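A single protein chain has been omitted from the complex, and every remaining protein chain is retained in its original position.
Chains: A, B and C, in written order; residue numbering restarts at 1 for each.
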Amino acid sequence: MTTTVPPRYEIAHLAHAELLTPDLEGSLWFFTELLGMRITARHEDSIYLRCYEDPYHHSLKLTAADHAGLGLLGWRTTSADALERRAAALDAEGLGNGWTTGDIGVGRTFAFRSPDGHAMELVWDVEKYSAPTELRSPILTRRSKRPLQGMPPRRLDHVNLMASDVTAQKEVFERTLGFGTRERVIDAANGDTEIGVWLSVNNLGHEMAVMLDQTGSRGRLHHLAFWYGVPQHNTDAAELCREYGIQIEAGPDVHGITQGAFLYVFEPGGNRIELFGNSGILQFEPDHEMVTWDISDFDTGLAIGGATLPAETYFVYGTPANAGQEKLLAPSVLR
Amino acid sequence: MTTTVPPRYEIAHLAHAELLTPDLEGSLWFFTELLGMRITARHEDSIYLRCYEDPYHHSLKLTAADHAGLGLLGWRTTSADALERRAAALDAEGLGNGWTTGDIGVGRTFAFRSPDGHAMELVWDVEKYSAPTELRSPILTRRSKRPLQGMPPRRLDHVNLMASDVTAQKEVFERTLGFGTRERVIDAANGDTEIGVWLSVNNLGHEMAVMLDQTGSRGRLHHLAFWYGVPQHNTDAAELCREYGIQIEAGPDVHGITQGAFLYVFEPGGNRIELFGNSGILQFEPDHEMVTWDISDFDTGLAIGGATLPAETYFVYGTPANAGQEKLLAPSVLR
Amino acid sequence: MTTTVPPRYEIAHLAHAELLTPDLEGSLWFFTELLGMRITARHEDSIYLRCYEDPYHHSLKLTAADHAGLGLLGWRTTSADALERRAAALDAEGLGNGWTTGDIGVGRTFAFRSPDGHAMELVWDVEKYSAPTELRSPILTRRSKRPLQGMPPRRLDHVNLMASDVTAQKEVFERTLGFGTRERVIDAANGDTEIGVWLSVNNLGHEMAVMLDQTGSRGRLHHLAFWYGVPQHNTDAAELCREYGIQIEAGPDVHGITQGAFLYVFEPGGNRIELFGNSGILQFEPDHEMVTWDISDFDTGLAIGGATLPAETYFVYGTPANAGQEKLLAPSVLR
Partner (left out) sequence: MTTTVPPRYEIAHLAHAELLTPDLEGSLWFFTELLGMRITARHEDSIYLRCYEDPYHHSLKLTAADHAGLGLLGWRTTSADALERRAAALDAEGLGNGWTTGDIGVGRTFAFRSPDGHAMELVWDVEKYSAPTELRSPILTRRSKRPLQGMPPRRLDHVNLMASDVTAQKEVFERTLGFGTRERVIDAANGDTEIGVWLSVNNLGHEMAVMLDQTGSRGRLHHLAFWYGVPQHNTDAAELCREYGIQIEAGPDVHGITQGAFLYVFEPGGNRIELFGNSGILQFEPDHEMVTWDISDFDTGLAIGGATLPAETYFVYGTPANAGQEKLLAPSVLR
């Protein structure tokens, strides 16, 4: 197959993610009772969930495990052909793990891993979600009614990965999957080492971020983010977290990086979840220039308002937690 | 030149628009004092303006004329090659008007017209905006500081055109420029005639809408929209419009169509301007299915809340105004 | 008992209201599922409900009846003595109906009626609400946790009554209970007849409004209002009403009168309910001057944004509905 479609047009978006949790019941409470996500399937130790505007069968799969962490990330391609081409590109980099038969709501996928070891897959065939009559919304672009439960986000938004080598991660995603790097943080005093990068395949300011794991661990998750699109909803969610015992790490505030309205909390399984109260900066320029922040002049990048990102957790805690990191979270969270 | 880049990847976004105004001073007051847009150039009877996050030299050109209306719409392509290919496609349809030498901040363009006669152009070479020191923002993805003046929108968002034949307009834009039709309204009782279509070349729910001109006129503008991305800002803008004598037509409320948070006002020159308080539904599915609304069951499409769109203006008033339509606007607006 | 306490310091606030409903199940669904109010008691044909920041046992009593309407309004005095003094004042006006033994959560009350016949009572002894452990909020001024159900208002805010004679109603409330008239609408072309008045006994812009019943009926309810205090919550509530089949009459928008952020809906029993997204203008001046609007120049009074209040319902529909008014509401609402 010969084609000149540039790689940057081959990945459509982040379609689904699997979170591992040592407290399946607690995690389920958080995602269904407080965030109002709906269950679409259960299978063995896994529960499949969706936000009310997610397009497919599910965006989140919760799987019981002995530790928290990212199970799998699924990226949807822009066509069946794109899937073949991107799979070949990953194989050429030695990152491919071969074809799978998929999952509930997910057809044939191509499995691969990031250089740091994060498990991912590419997929074209997915089950579009079709709501039963009682959940059908009169707002026709809305795949199902806004739930009356909790403070429900509208869709899965992005993922933030910790990695032992940010640049290696970034370059592979640029080269094989066509991600563009929109913003990055460097340590100018230390040879311009890249500390963090924000990548996207579409108009979002980022669909994937990679931040340096200062503990030297590999393949960990920093956070998974769900989208509200309404700044006030982050304030509402923070209030509910406070009242119902969900630990808040930081926010609501707005990052200078990506202009994203953030609220970071720890779900009961220990994974950090971001609630995203706006769409951040949308990038329409086809020839946008990457923005570079220097870690020595970084305050606005972290927060436009007065929020502080706690050094003892934000820059070192990921899942799976390293030995000893459990105590960074309040007891009620890890139970 | 042989390539297989699908047309849907060839147009990046709406880059600039020209509005004609019979009240240049009044229009300028509205855009600079109430909306806080900044002037970047003046030339003859035109004034060039930008929102604080617009990427280029200007997004709006105000030109003195004997009537209101749309002067020109500029679409930026995703590459220099894309410009050539799309120009050829327009020429093949007989819609091309040839190459131009551009404008202030705008390089060589390919001029064309919509089937209904709206003047447009394609451009690749544009002048990226670089703020002078005193306007540089510490938020690095922001092209200039948020103004302290008025209630400033962040960027040009979309355009809504009136047309004598919606389907003809839609099909040309799909075929030649790769627009996708995301939503449409049909009159099922009348042979499924298309009454309105919402088109996009990127993740936005629409960058261009086309609505049937029930007066039978051709080539008119329904509205030009500027983006806040914060729902409260539409409420703030409405309050300022009320206090400073800018006529409000409808809103703030949220359309079911596109899920866009709207506020419609008439700028002093008589053009309808929409202020857009969120990003509406963002569309990431590469194989999204077009949504069809029937005009007989359309209430939610028009507004999710209780707003009504005035039949005496919303569905018939456009610019240039037809004979007699001036009286639809309050005297203070057209002066 | 001799005292010089001015009457304006003798009524504290609106403490509770009873709504009659011909569709108890439907009304209960609306108040508990969509508005997230919690049930505190059931007795015979009545259900007692509270918002999460209401201070007392209940703020709303729903009672099954053959028609919608206001059952009873309860005003709390500022002291036990004030209750005696205000009861005497009402008796002196011939409006007293004598002492009662109260209700669940409500001690001895003095029953009276407005000149138009609205049933009311004064009370000092009320049961303060004390949440059970699992509902106790870490926010100590909050009487119970914010519910995870629906879009919950925080407290009962105010009442709006329709009356056959606005001025008579106003004067009695000023004279006997110390209400101050903050704003009014007059018909200057018609002898300055008062069309509407907004009264308060505290810093709120109004706790009671009285509007002319243009149908000539007596003693009807225009609406009962519950408070969010967050403008976005009105938008959220409108969206839920739209998706779950609750008829929206008007809003969200902001009245010029009282600067109140309104959303009017009809609960399934047929009573109009206002959701109140801010606190409106707060009045701190002890010698504030009453503001007078003329009905001939009234647009801003009705709405600061572009909302219209439907003439076919807003100015004529009240509960109990007059003969024939049932058809003003959508079938699904009155079922």
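Following the convention adopted for this analysis, a residue touches a chain if its C-beta (ideal position, glycine included) is under 8 Å from a C-beta of that chain, and two chains touch if they have at least 3 such contacts.
Values in this document were obtained by computation on a predicted structure and should not be read as measured data.
In the complete complex, the residue from C:90, C:148, C:161 or C:204 that touches the missing chain is C:204. Checked against the hidden chain, the listed residues A:254, A:282 or A:321 yield one contact partner: A:254.
Take subunit B: the residues that touch the chain left off the picture are 33-34, 137-139, 145-146, 148-150, 230, 232-233, 236, 239-240, 242-244. Touching residues on subunit C toward the chain that is not drawn are 3-6, 9, 12-13, 53, 55, 76-79, 128, 138-142, 182-183, 202-205, 229-232, 256-259, 278-279, 281-286, 288-289, 291-293, 300-301, 304. Along subunit A, the points of touch with the absent chain fall at residues 231-232, 235, 238-239, 242, 248-254, 263-264, 300, 304-308.
In the analysis below, only the chains that are shown with their structure count from here on.
Shared contact sites, meaning residues of subunit B that touch two or more other chains, fall at 231-232, 300, 304.
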